[in-house]
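Showing just some of the chains, left in place.
By written order: A, B and C. Residues from 1 in each chain.
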Amino acid sequence: MAYDFQISRSLIYVGLAKEEYRPKLMDWLYRHHIPDSMSNFGPYCTKYAFYQSYPTPPTGEKFGARAMQLTEHYWLVNEHMPEMKNRSMSEFMPMDVLRWQGCLPDIDMGEQKFESGDAGRTAGGNVDCPPFIFAFVPLNWEDDFKGAGRTVEDGPNYRWQFLLQYPEGVSKEEGEKWFYEEWVPYFENCPYVNRFVSSRVSANYGAPSAQFDRCAEMWFAGEEEWKKAVDRAAKKIRKPEWAESDEFPYLRPQFNIASIFTGDMATMDAYSQYHGYITMR
Amino acid sequence: MAYDFQISRSLIYVGLAKEEYRPKLMDWLYRHHIPDSMSNFGPYCTKYAFYQSYPTPPTGEKFGARAMQLTEHYWLVNEHMPEMKNRSMSEFMPMDVLRWQGCLPDIDMGEQKFESGDAGRTAGGNVDCPPFIFAFVPLNWEDDFKGAGRTVEDGPNYRWQFLLQYPEGVSKEEGEKWFYEEWVPYFENCPYVNRFVSSRVSANYGAPSAQFDRCAEMWFAGEEEWKKAVDRAAKKIRKPEWAESDEFPYLRPQFNIASIFTGDMATMDAYSQYHGYITMR
Amino acid sequence: MAYDFQISRSLIYVGLAKEEYRPKLMDWLYRHHIPDSMSNFGPYCTKYAFYQSYPTPPTGEKFGARAMQLTEHYWLVNEHMPEMKNRSMSEFMPMDVLRWQGCLPDIDMGEQKFESGDAGRTAGGNVDCPPFIFAFVPLNWEDDFKGAGRTVEDGPNYRWQFLLQYPEGVSKEEGEKWFYEEWVPYFENCPYVNRFVSSRVSANYGAPSAQFDRCAEMWFAGEEEWKKAVDRAAKKIRKPEWAESDEFPYLRPQFNIASIFTGDMATMDAYSQYHGYITMR
């Protein structure tokens, strides 16, 4: 057989073009997409969870906050390899689904739908529309900067997870140097940060323009602590020569930095909580 | 035995004093309260569901929007009768839980906790702090004003559910007259309203000041349609002599009108989705 | 509150106009109807199970065999009383659903749908189309004629459950007399029958013409034993004066006798096995 054991974790940052579309996107996600997905990847996916976004905190837009949810999978194989191309049953994916997320222009798509889920996930992400983000990271965090040993008994967490894509023309080394020399020491020492971990992104399967380099996660007591931490960071973290903006984090929101603000809990742990219409693959 | 068959539905409108407390309140609700509750009322409750609030729409504050969630139960007996007073195991309810919801002043309560869940639910609701709301309604809506026959295939819904308490000194008849003569015809005919139902409240078990009279629910395509509908209502619905405010809905938000904005779906249907640490009662 | 405790069991005998419609009816039943139903009656229904029909045995048509399934509910209240008329969300019920079951003429209904589930269930059942059957019986069988004490360890069962409606013009007393004096002694003594129980029907909520009087159930080792038992019955059971047919069982199939042939097992015990898209009522 042709399959390598490629156990991995993937992160989809789901945005929302405007609040008007929340009911529509929720209906599609829960009524159509969860059973479609589980029918399809059930045999080789080991976790499929949704973490609803908390309301975007003040200035969260500068960090590319995505307002809908984090969708997280753990995989046993890489389903993007050629051997797994043919899907017996495809996911139902109207073009509007990408539009509601802000990845396509806000024009009614009528009855049009993508020929496959992958076609939808790699569409969009052009000059004005934020790209669909689908980033793969190792099972466990590569860097554990702060707060190892924290348990659920130590209190609930306001989690800020974000992805960085160093701008075009900036070498990965240069980008990483900036992250390690500026971000890491500042946030490690920041009293508002209870936990800080990070990994390199190993693969991106979203829009072609979404080639993220690094993922990091920090935990705070609440959004006020997060605000204090990033406000102070704006004064402490050096603006790189290749900055895309004058303000911290100096990166183009939604395109070069994207963020999820959420809590500890999986608001939908699909394998244990959702058992609807499961088809043969 | 002393138990009457009193099948009924109850609605708890859970607020949030500020976003800072969302992680704390979520942790308490999901990690402590769900298993505590199911351990306790499992044998006589038939549905226990959470519907997360959508972000409060513009001007939603005037309608007493509660930002956390709607908690819905269906009961077989009235657990507030004297025969059911003694609880083998009590719910873990720190006073902070009421503070995070805005029902008690925003002062750290330390380790203090209520002696029982009911003690917590009937605390607060004084002059400045919105009351804890726990309203009982019939299983099915008494009035079906518009949109009967709507199914999930007719599209997702932006649901506005609200409770009205006619102000002190206003007779229930007078309040109801205003609702039936002003609200009903306007919203029945409003093109943005897809569904409109209502019932009288049959009992209130929250804070003593929370004695709501009526519950209603309207469905819209999204928050924009809701906004248009209430903006227009402000021009069409007569301000009563006993108005508590000059602006529609003319009632004191959080105290005399309270609202939940949510979607169709139970974000947590606890009996089918949550099976944790269940104790003997 | 207005609700009486009316714990009861109901039986729906689901037919199939022709095999061509099995995929369509199955899709509607499992993908649309189960979640619609559970969303609606979840709080007052305690069991919701499907028992797939076994292939109709030879001559089963004379007994009004229904080829799709038995749908069984247990209820805590009578949801047909006026207080429960208003449904927040209706069941999605295209007219084709009744046509696929054979209750409406076999003419494509296009996009037409019933305004409510109850409207669909009481449609049809005219001169040529078999009626929709929705019969209520007591929790436990009233008469236990044979085989009390049988357990699952005594072997699997081929279950024949059937409903009798004594023909128009025949008094219930006369019909019952025939059942007790002819059917009961014959089948009690029939060596192929391992179990035989029966009850009066207490209410019918299907098509107006479906006013069944009695329900009975017999268990056999397999369809061959059933065939031998009914073949012999044809010689032993007296044809009543009011017979609608010259052959045993002397009743008009689908209209005055209807049958389900099935096994012991619930092929879908929905509350324990299906948790899909659950809405607020």
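Everything below uses one rule, namely that a contact is a pair of C-beta atoms (placed from the backbone, for glycine too) under 8 Å apart; a residue touches a chain by one contact, two chains touch by 3 or more.
Because the structure is predicted, anything quoted here is derived from the model rather than measured.
Peer 1: Which copy number describes the whole complex, given 3 displayed chains of the same sequence?
Peer 2: For the whole complex in this structure, the answer is 6 copies.
Convention: only the chains that are shown with their structure count from here on.
Peer 1: Looking at the contacts, which chains touch chain A and chain B alike?
Peer 2: C
Peer 1: Which chain is in the middle, if each chain's centre is the mean of its C-alpha atoms?
Peer 2: Smallest offset from the overall C-alpha mean is found for B.
Peer 1: Averaged over CA atoms, how far is the centre of chain A from the centre of chain B? Could you give it in whole Å?
Peer 2: 33
Peer 1: Which whole number of Å gives the spacing of the CA centres of chain B and chain C?
Peer 2: Comparing mean C-alpha positions, chain C is 40 Å from chain B.
Peer 1: When you check chain B against every other chain, which residues touch at least two of them?
Peer 2: 152, 264-265, 272-273
Peer 1: If you look only at chain A, which of its residues touch chain C in the complex?
Peer 2: Residue list for chain A touching chain C: 30-31, 35, 273-277.
Peer 1: Taking the complex as given, what residues does chain B use to touch chain A?
Peer 2: These residues of chain B touch chain A: 19-24, 26-27, 30-31, 52, 54-55, 57, 152, 155-158, 221-224, 263-265, 267-268, 272-274.
Peer 1: Where on chain C does chain B make contact in their complex?
Peer 2: Its residues touching chain B are 1-5, 32, 35-36, 42-44, 76-77, 83-92, 113, 115-116, 271, 275, 277-281.
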